[in-house]
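The complex is shown incomplete by one protein chain, all other protein chains being positioned as in the whole.
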Amino acid sequence: MVSLVPKSPCADLLPLAIAETTVSEVVPEAITLVAPFKGKKKTVSDALKAEVGVGFPAPGRMTGKQDARCIWVGPEQALVIGPAVSPDGAAVTDQSDGFAVIQITGPMAANALARLTPIDLRRDHFKPGHTARTLLNHMTCSITRLGAASFEILVFRSMAKTAVHELTEALKLLEGRAKLS
Amino acid sequence: MRYSGFQIFKQGLTGNSGWKPVWRDPTPKPEYDIIIIGGGGHGLATAHYLAKEHGLTNVAVLEKGYLGGGNVGRNTTIVRANYALPGNSEFYSHSLKLWEGLEGDLNYNVMHSQRGVINLFHSDGQRDYAARRGNAMINQGDDAILLDREGVRKHLPYLDFDNARFPIYGGLFHPRGGSARHDAVAWGLARAADSRGVDLIQNCEVTGIDIEGGRVTGVQTTRGAIRAKKVGIVVAGRSGQVAAMAGMRLPIESHILQAFVTEGLKPVIDHVVTFGMGHFYISQSDKGGLVFGGDLDFYASYAARGNLPMAEHVMEAAMALMPMIGKAQLLRSWGGIMDMTPDGSPIIDRTPIEGLYIDCGWCYGGFKAVPGSGFAFAHLIAQDRPHESATKYRLDRFRTGVGLMDEEGTGSQHNLH
Amino acid sequence: MRLDRSGGDVAPSLSFTFDGETVRARKGETVAAALLANDIRLVGRSFKYHRPRGIWSAGPEEPNALITLGRGAAQTPNQRATVQEVYEGLEVSSQNRWPSLKTDLLSVNDLAAPFLGAGFYYKTFMWPRAFWERVYEPVIRRAAGLGALSGAPDQEPYEKAYAHCDLLVIGSGPSGLMAALVAARAGSDVIVAEQDHALGGRLLAEVEEIDGAPAADWVAAAVAELEAAPNVRVMSRTTVTGVYDQGTYGAIERTAMHVADPGAAPRQTFWRIVAKASILASGAIERGIAFANNDRPGVMAAGAVRAYANRWGVSPGKSVTVFANNDDAHRTARDLAAAGVTVAAVIDPRADAQAIGDYPLFSGAQVTGTTGRLGLTDITIRDASGKDQSVWTDCLAVSGGWNPSVHLTCHMNGRPVWNEDLAAFVPAPDAVPGLFPAGSADGAQSTADCLRTGAEAAIAALEALGQTTEAPALPKAENGFTGHTPFWLVPGKKRAWLDMANDVTVKDVKLAAQENFASVEHMKRYTTQGMAPDQGKNSNVAALAILADATGRTIPQTGTTTFRPPFAPVPLSAMGAGARGKGFAPERFTTSHTATEDLGAPFVEAGLWYRPSYYPRAGETTWRQSCDREVQMVRNAVGVADVSTLGKIDIQGPDAAALLDFVYTNMFSTLKVGKVRYGLMLREDGHVMDDGTTARLGETHYVMTTTTAAAGQVMQHLDFVLQALRPDWDVRIASATEQWAQFAVAGPKARALLDVVLDGPIDWAAWPFMSCGNIGVAGVPGRLFRISFSGEEGFEVAVPARYGEALYRLLLSQASVLGGGPYGMEALNVLRIEKGFITHSEIHGRVTAFDIGMERMISAKKDCIGKTMAARPGLLDPARERLVGLKPTGAVKELTAGAHLFNMGAEAVRLEDQGYITSVCYSPTLGSFLGLGFLKSGPDRIGETVQMVDHLRGVKTEVEVCNPVFFDPEGGRMRG
Partner (left out) sequence: MRITCPYCGERDIREFTYRGHALAIARPAPDAGEAAWDDYLHLRDNPAGATQDLWHHGPCGAWVIVDRDTVTHEVAGSKAVAEVKR
């Protein structure tokens, strides 16, 4: 019996570090898209709390922590990142392999993202726990602020290489800029 | 006054004091045989051909601003006849023939330059469609050459052939295509129409269309009421408003198209080049500016100015296709108001109101159509039947589904053409 | 020449070259300052007449001193010498001259000027017709243009970035600094954008005191405060170039244009700044006066002369004269005299003008002419009594007053308003929502006014943002030098320049009026005034005044042309940063990409995806050989293809079936669980949008497959239907395209291959054609669909994408044992044409279900998107071009896609056109070329012979019209 060897979306691409800023891949246990059916949001939120301890988030928000978190990704849609979930009352779609999950952390993280995303990343506008569906240059993505200088970016798996390229280029230019006298 | 090199020499020796006004500033008469609403390229061309082809000179062109102030004065000046579908094919072919005689016809140098248009393609599928289109052009009696990658390289060695995101497979070359000086077209037509007796009335905005018993009788304007036996509406992006004066709703949504020009540069681009994957087209003007554009801004607007994302997209397409122009500097950008139809093709037709005619829906292809549209619209107004080059530009085709001309194949959403 | 100033001036420490000659310069200087310091006045040649030109201004509005930087691929044309900072080793070249700047052959144009007036080219070059493209135009093109591109790709780094703030302050002169200070102290989030490398604006160029100390001290303190404030971001070398809707601003930062070795830093950065409010403190631009030969090197803007003297310690001349209609310009004489420069004369047309220092003043006088071939040597002064006298001078400082920099207020169609007192246009109120003009941009005349209006604008802006701020104590500052009388031109017969950049003279504007190009837009377009690199910043108002005079109207009656973005030129490489090469669009890779690369397969672009074209094997020299082999491999053994790029949409919910019935023409509510059905999707206008198979995985769970090209469009369409048309339905949709790696396994040995790979044993009887279900794939939970796009017994096997590469490699290794292997897009295309299966080559957006013979798939039992409009009479005309199969029967056995069809014996012209070919292939299975195409009344003409003509490729043949399903029309192979 043969067995299939898994490969993560950024396996050949990450981690990397430029200008004291690191870009790394996170491979969660599972990513599950949870979309409550009509009138079932509360039920689903309760079920999620029971299953993994995080409630269904409000638009633009993340609930939970690193090991089990739930990020809003669209009207009536959230991704549970962590253990697999299957709450009743929701359309549940396994997306564990659908996204590249990239974290960027360090002094240039916010500046690098400000090269690529049109959203307002200022600290008091986009706080830890805030999340946004937006663009990473020409790609749709999800960006979540994890900490003062740490962000998590989700892009479609097939675009992992482009996403890493964009982040790398942004960081290199920032590094070059920092070296100007 | 006839223009020529000799005239320039003569006037130059006498202090250039002998040059005459290019057009009069007539006071509107109480009545005309024909009123053309709109003094843009198409309106002026209609007036010119009414006078020249049909001997109708008791004609007024009413322009709310200045002559040639609409899209004829803000476009990327491309002239071509390279359409795939019947209806468009014969129309643009006829228009190009008129272009080829326009300078002699008008005694005005509109700088029509047949420098060749090359439409690039980037996949086998695009090549096949380019071939279908090119064959349609030859079926129509126009010219087309299918270039492979090396053929394109010979003409356009400066394109990115090595590392392009969408590699160049080849191009459809239309040698008779080219460009012209846009303002000169309007001025030359205006001068010619004026010289035959047409009244060109500027700063005269039409505020109402008079209809009695289902028949048009004249117009209300900011300079008073003017009676007319026939009225033609040729107002491009403003078609919706003017048609509404006659109680009509049109299959048109007005959108913004931006265009761009760089500072003057020594010659680098000889042809008109279009980049299918990037919705980008470029040529270099005789003054040296690179003139280029892209897609619509995509939302309904009358603002005649664009937004940044599309401008950036156009610059990105430029850098992707021909990175050698990176150090050129954008000098000016502007926006025109495009009268978009559900199939991307125009309308030259009668309306349900007797004596009222409409010429609209040129989307962003109106410049090259200027003489053809004027010729066909003049014919329609004068003879009350369509010219053979424009029989398919029917107002009711969307309702009936007969003879749709959706060159892009994007369907009945106005902004997608 | 350099002035010998006490204080901080350092000796020139670096050198650069100008047309190959070494020039010594100080760090921080502009090229213009350094050239003037070295007594170089001749910098370029004019656009049309190739007149010698020097430096007019000290800022980005410079019309004359355009230079080229660098060489080779780094060659950068049309840079302003008045903006570019010097650095060690900088190479500067002059432009638009041949063979040299001093001896330019095309300066012969200047002699022919009487024949080259405004618009002369519209009146000639018409005969003989063919000469335009061949003779006249090439000559004109070569003569036109300014600098030259190198022709090499621009490979230097550039970037684009976003910034957000509460208040954007545009400009950092006294009003900008004051506004920024007020907002910063109020705790507002502020960005200050300044085009110069140093903040301070005119305060850097004037000798003034603020609060009893040199203005520069106040500037330094203000800058220090702003730079220290955590809520302020100072962006120097950054010019705001455009104003867009809802507080969006474009800006260009010359990030690393001032350093010799920029390394990896972006040369320039294009910013998109989003601000809740902004202060327009962009200052004013000095205007000239039109008089005979006022364009010579050495004739300069008076304020610029002060800037060179006061800021850089450079005098543009040894003997300076001033010609001005205002008090402000008298400061030029005062400052230069104080610096020890000879001031030969101040000529002021105002009879009551007063001197403010020790210099010879000619009040009520005018400058009527200049001399000096390559640079100014003398001017002629006509004094109040009408007597002419010549004065030796190498620098004439000219001022006709100041024009507020209203440009940005025009970007949203605002029309500036004529202010008679100022004799200038000022911003229209509320021209841009949220933009508050201040300082001289709003017509303020003195430093004191600038400081006051800057503070007021900031307070107003903050109030608009809901923040109340106390008015600050204003610093005490200069409040004089405001007297002026409008004065546009000195009458005369010789040419007097208005638009130096485009060589437009007073005569040209008058000629335009004479020829009735009386609208200001007509004048501009006819003369080209205002269309040069400075976009009329220096000349618009004067030209307008002259046009108004020539047409007997006032300036407000005459109106203005408008300013449009960008305010300052932006390199395409900055605004298009990141798009070179592969950066133009995201790249999408399948999980099998690496394995496919390992096999040497060339890739083709499919939308944003890359898919393999074919898999060459040893001995194969053409793609056709590989393709033929792959087709036969699928027909005789088994082939494997990655089909993951097709869109997969997960559809769940009680109303999932209703949604599918509504978006597809055919029924899906009747589909049984565990089954797959082909569906046809229309646009609402009745034309085909897409097609694909949809599987029912559970009672309320479907997975829809779209074509690769239409995946995004279909997803958006479903979103639209659910949100906008049927929000009552309880359905949730999700794109699952990326979750699954999916492979087609097709051929007589498909089962044999799957037997090895799937967790078995498999009861194949339970997997009839068009069935689907969950299944273990090498120990991993996967899905199996029995569907076929090849006409063979076929399956698609899907696993979570992390296993995609491993499964692909496994399938290939096991396939090879069975005589099978991978097949690419070319073979896939042949297989589907043999079967008459359509792709977007056929459903190209203009075809209906009727056209492709699928009208019966539009269910009569229900409504669906597109059904009503598909029934329009024009879309059901039997004579429409409809899908047929085509086979060559003539002497030429080839078909070409894009060829047109004609009846036998008909001429190949439009009126005879019967249709066209959309897809062709060589079928190794049937040993013939096959084609799919659209033919008028096609299905009624099966068996007929028509001609195919491809003019472009020179192919002409006879073809037989046949059923589009060429191979196994009964479908027995597929059903197994």
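A few points about this structure:
Order as written gives the chain letters A, B and C; numbering starts at 1 within each chain.
Throughout what follows, a contact is a pair of C-beta atoms (placed from the backbone, for glycine too) under 8 Å apart; a residue touches a chain by one contact, two chains touch by 3 or more.
Only a predicted model underlies this, so the values are computations on that prediction, with no experimental measurement involved.
Within the full complex, the chain left out of the display is in contact with A, B, C.
Touching the chain that is not shown, out of C:L725, C:V817, C:L911 or C:L926: C:L725 (per the contact rule at the top).
Touching the chain that is not shown, out of C:E684, C:D730 or C:E834: C:E684 (per the contact rule at the top). Annotation: of A:L4, A:V23, A:V44 or A:V73, A:V73 touches the absent chain (contact as defined above). For the chain missing from the display, the contacting residue among C:K123, C:K867, C:K887 or C:R973 is C:K867, taking the whole complex into account. Touching the omitted chain from chain A are residues 59-60, 73-75, 77, 118-119, 132-135, 140-142. The omitted chain makes contact with chain C at the following residues, 244-248, 272, 274, 412, 433, 684-685, 716, 719-720, 723-725, 727, 863, 867-869. Residues 238-241, 244, 249-254, 298-303, 307-309, 342, 398-399, 412-415 of chain B touch the missing chain (whole complex, contact as defined above).
By definition in this document, only the chains that are shown with their structure count from here on.
Note on chain placement: the centre of chain A and the centre of chain B lie 48 Å apart, centres being C-alpha means. Taking the mean of the C-alpha atoms as each chain's centre, chain B and chain C sit 22 Å apart. The centroid of the Cα atoms in chain A and the matching centroid in chain C are 30 Å apart. Chain B makes touch with chain C in their complex at residues 3-5, 7-9, 12-13, 15-17, 19-25, 65-69, 73, 86, 89-90, 103-104, 107-115, 122-125, 127-136, 138-141, 144-146, 158, 160, 163-167, 181, 183-184, 187-188, 202, 262-268, 277-278, 284, 286-288, 303-305, 307-308, 311-312, 314-320, 323-334, 342, 397, 399-404, 406, 408-412.
Those residues of chain C that touch chain A in the shared complex are 157, 159-164, 189, 255-256, 259, 262-266, 272, 274, 578, 583, 585-591, 594, 609, 650, 652-654, 730, 732, 734-741, 757, 777-780, 799-807, 810.
Of all the residues in chain C, the ones that touch chain B in their complex are 47, 75-78, 114-115, 117, 120-127, 129, 132-133, 137, 140-142, 144-156, 158, 160, 242, 244-245, 248, 250, 270, 272, 411-413, 507, 511, 514-519, 521-522, 525-526, 528, 531-533, 535, 564-566, 569-573, 575-585, 587, 604-605, 683-687, 689, 840-841, 844-846, 869, 872-875, 877, 896-900, 908-910, 913, 916-919, 949-953.
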